[in-house]
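Missing here: one protein chain of the complex. Every other protein chain is in place.
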Amino acid sequence: MTVLDHRHHTSVPGWRPGATAPRTDPAPLLPDASPVRVLGTPALEKYDPALLRELYRRLVVGRRYNQQATVLTKQGRLAVYPASTGQEACQVAAAMVLGAGDWLFPSYRDTLAVVSRGVDPLEALTLLRGNAHTGYDPRATRTAPLCTPLATQAPHAVGLAHAARLSAEPVVALAMLGDGGTSEGDFHEALNFAAVLQAPVVFLVQNNGYAISVPLTQQSAAPSLAHKAVGYGMPGRLVDGNDAPAVHAVLGEAVERARCGGGPTLVEALTYRLEAHTNADDATRYREDEEVAAWREHDPVLLMERHLRGAGLLDDLLVRQASEEAEALAARMRAEFHSDAELDPMSLFAHVYAEPTPQLREQAAQLAAELAAELAAEAEVQH
Amino acid sequence: MTVLDHRHHTSVPGWRPGATAPRTDPAPLLPDASPVRVLGTPALEKYDPALLRELYRRLVVGRRYNQQATVLTKQGRLAVYPASTGQEACQVAAAMVLGAGDWLFPSYRDTLAVVSRGVDPLEALTLLRGNAHTGYDPRATRTAPLCTPLATQAPHAVGLAHAARLSAEPVVALAMLGDGGTSEGDFHEALNFAAVLQAPVVFLVQNNGYAISVPLTQQSAAPSLAHKAVGYGMPGRLVDGNDAPAVHAVLGEAVERARCGGGPTLVEALTYRLEAHTNADDATRYREDEEVAAWREHDPVLLMERHLRGAGLLDDLLVRQASEEAEALAARMRAEFHSDAELDPMSLFAHVYAEPTPQLREQAAQLAAELAAELAAEAEVQH
Amino acid sequence: MSTATPVRTSTMAQALNAALRDAMREDRSVHVLGEDVGALGGVFRITDGLTAEFGRDRCLDTPLAEAGILGTAIGMAMYGLRPVVEMQFDAFAYPAMEQLVSHVAKMRNRTAGKLPLPITIRIPYGGGIGGVEHHSDSSEAYYAQTPGLHVVTPATVGDAYGLLRASIASDDPVVFLEPKRLYWGKDSLDPAAPVEPIGRAVLRRTGSSAVLITYGPSLPVCLEAAEAAKAEGWDLAVLDLRTLVPFDDETVCRVVRSLGRAVVVHEASGFGGTGAEIAARVTERCFHHLAAPVLRVTGFDIPYPPPMLEHHHLPGVDRILDAVARLQWED
Partner (left out) sequence: MSTATPVRTSTMAQALNAALRDAMREDRSVHVLGEDVGALGGVFRITDGLTAEFGRDRCLDTPLAEAGILGTAIGMAMYGLRPVVEMQFDAFAYPAMEQLVSHVAKMRNRTAGKLPLPITIRIPYGGGIGGVEHHSDSSEAYYAQTPGLHVVTPATVGDAYGLLRASIASDDPVVFLEPKRLYWGKDSLDPAAPVEPIGRAVLRRTGSSAVLITYGPSLPVCLEAAEAAKAEGWDLAVLDLRTLVPFDDETVCRVVRSLGRAVVVHEASGFGGTGAEIAARVTERCFHHLAAPVLRVTGFDIPYPPPMLEHHHLPGVDRILDAVARLQWED
């Protein structure tokens, strides 16, 4: 019944006069000196080929999704799209490590993770298309709305995970953030709450090197963002974010630890945003082409294809199948967004409260009258 | 001219594809396993006896100040007093490590540090007496107002230190916080800004084991609060906060490093609040008498007296002199607070803006008229 | 509604405590969290005994971070719990402003009703208790201007119980503003009385000359002013709004139309305060019934003053009567 009261093992005592050592040993909490890698290492052989192929398939489809969405912004069919191009390994792995009962807390850049989690690819774009705020059912899909105010979804993930733990349900929450987001107070407060409450939550920081135009060196002076974990008393893990099986392994381990009562983990995935911040951004103002070119060599989709082919785990057929699936999705996106969204102006007043207030009823009546008058005026013109 | 542009040595490059190690070595940033101690160790002998006696004198006077202020609350002469009884070593050392040109950023509990810095002991109590917000001149004394909203003064210290550095003036800012305050987002943001800007600022966390009633174990799961430093890329130091020369040494070193361009430091001082949170608090609701008793054995004033006497650095004369000075201060406090503060209601409208707005002029006129009417009514009654 | 707590004399603080306890007994999804709400029972003792009765799982001392508290409560509500958050003082709720405005107020709307957030955010507010700076703000205007929130503020012992029960039961987020200087006022409390719905103003005193429209900490001052006004020949009604959002236009306008004269009274600074909304909407709706403009008696447009000067800032009986005197009686 009292989950929190019964975990005295995690309640290390406070400081006592005369004590000589800190409360717990920090060593296990610190990330390894080098990021975890699987591709190009012998570790690859230990992985289930089916899993690797599934990762590959999702990467290919994900890349195409990113590309098509970006094209749709240029055609004015989406209001904005913050592409995760170059970060697909993180997106896809984050979705794959979660079970159906787990919850994902994405940021605005994580549409692909949402889609990879199983949310309809078109519904996932609703916010960015501009016809409604959230196009999918967060409760049914166990996927929180795409979150724009930076790091604010992190405490939500903690609270949900905490509530699940109190109910003794084996639910894990995964919160996705950017490197810039780690500077916000909400990031700090969320990690601290998670560690104190031993909530089953995993924080995935996609360090893509920039917060819009601001490079990491002007964002943090830490040895790595994963090193922040020790200050909360949780393990920090550093992984090559463009190495899909590595991200999958590190996240998977963290998720399972959380599920088994081991508490939260902070994972930093080192990756790169190959496109501009969004379609509205001009990345040439703040970064060099050579830098982008270097990262194109370390592209998560290419890396995966190269290494799986090298290991004999991928053939032309599988490559073609993935590519066809990707094209089919792109075609569906084009078709759907070709026509305008259906809109009901009166929906403005739905869902502000459980029941509209008297004030909102008045305002809805005003809008309805205006719309009726417009219709009448149009009808008159047509006569 | 461009201070920030010329410090490329601190701008470690961002993550690059294929790199294998984190950006900087975390080892030097981590606090030692045991807190720094001087009293009862051979290190004591290396200290200037005059400095040790001065620390002692200030501790004794400081303790008396705390006691007298607490008594004044019981007599209704102060609105509230958050005593630093038991934390005097931190208070006094914080004041002593700063030069006249440096700035102190105290919290609500740090009145004694403010006084020890040279602010008039009665002016320092103005806020807590209730007749005005800040009784001293922060600019003249280079002491920010006592800060009530937790951790909010930390970014101020960073900004001031940053501005000083841009002006090439060797000014250091010292921000004082509690263990509870480290949980606030502002703490995080301030430390990160400090490290990224390499601002000459020192953060002193007085870990007194409680945030009002909440013990440290429910505040943080970190190995120590000093371990938070590594997540920002600054050194963390752990010190026995009841060992005055140790606190002085650790803070002094941090201040000098900051002054010489070495950037910020986070210092955690392990101490204990011997009294309740404030006079309005009932500490028996949340902590055991035995715990308090154990800490009374580790009292910073007693420790200092015992060890200095042991080292032959303190005699009865010095003890009596300190005690007399303390009593004289206490007497001055009683005398001053015996009579009511002088109050001008019209001061409400002073200093809201540089010039009162038309609205405030109207409101001031209204209050003036009310006061005049009251006076007239009183005069009538007396006739 | 509850048989748990019998009729008795109670302070407002005790009534709030009883409301929390009864809600937690009746509904296992009700959870309390905040700073010092556990062993200490809150700095005002509103959560006294809850951890003892329900355990830390249900009444949780959190780390010291208001955005974290509210953000955690949001996640708990997303999972299906019904969190009641305590902010220790008015001014210490500001760090949670982003979570409040960008998420709490909007989550139902952002998700087309799929993620309602039945969170109650209790905030002791207002002055008059001799608190030093940052302990006496009246912050209701920030919340009232934020669509998606309900804003409730009781002024009596009975309403403290009833409206807190109603707020916790509400499927919408409620900012529940507790007039801290009324915490220790006593009255009889019947927890079994029907729970007042959110959104209904109540006439605390009938009158024939003019109406004082008020809420929260200013209600007793208005009642006192109405009493004192008798000596001047005015028979003042006193209307207690109880809920700022949704606003009870019906009751307020009915009273104003029948009397033609109204003064709005609150502690918060006047400029941009809730009194402005009340005056504006009453005027829009009752213009032809008004014999005088709706006047406002409020705190000055200054930062909250130090305790020894606060009585000059707070609306008092004389200042209210001065306003009543300006209601164009000569017409």
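Order of writing sets the chain letters: A, B and C. Residues in each chain are counted from 1.
In this section, a residue touches a chain if its C-beta (ideal position, glycine included) is under 8 Å from a C-beta of that chain, and two chains touch if they have at least 3 such contacts.
From a predicted model like this one, the values you see are computed outputs, not experimental measurements.
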- Task: Identify the residue among C:A19, C:C59, C:V195 or C:V245 that touches the chain left out of the display.
- Result: C:V245
- Note on the structure: The listed residue (B:P155, B:G231 or B:P245) that touches the chain absent from the view is B:P155
- Return the single residue from B:A43, B:V71, B:A132 or B:A341 that touches the missing chain. B:A132
- Query: Looking at the whole complex, which of B:E88, B:D110 or B:E189 touches the chain that is not displayed?
  - Reply: B:E189
- Query: Thinking of the whole complex, not just what is shown, which of B:A164, B:V267, B:A283 or B:A364 touches the missing chain?
  - Reply: B:A164
- Message: In the whole complex, not just what's shown, which of A:P17, A:G40, A:G118 or A:P149 touches the removed chain?
- Response: A:P149
- Query: Residues on chain A that touch the omitted chain in the whole complex?
  - Reply: 79-80, 127-133, 148-150, 180-181, 183-186, 211-214, 218-220, 280-282, 285-286, 341, 343, 345, 347-349, 352, 357, 359-360, 363, 367, 370, 373
- Item | chain B residues that touch the omitted chain in the full complex | 1-5, 103, 132-134, 137-140, 144-145, 149, 152, 154-164, 166-167, 173, 185-186, 188-190, 192-193, 196, 350-354, 357-359
- In the full complex, chain C touches the hidden chain through residues 67, 91, 94-95, 97-98, 101-102, 105-106, 109-110, 133-134, 137, 141-142, 144-145, 147-148, 245, 247, 268-269, 271-277, 279-281, 283-284, 287, 290, 292-296, 300-303
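Following the convention adopted for this analysis, only the chains that are shown with their structure count from here on.
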- Query: Looking at CA centres, what chain is most distant from chain B?
  - Reply: A
- Query: With chain centres defined as C-alpha means, what is the inter-centre distance between chain A and chain B in Å?
  - Reply: 41
- Message: Quick check: how many Å separate the C-alpha centres of chain B and chain C?
- Response: 35
- Note on the structure: Check: chain B positions touching at least 2 other chains come out as 183-186, 218-220
- chain C: which residues touch two or more other chains? 62-63, 65, 67-68, 95
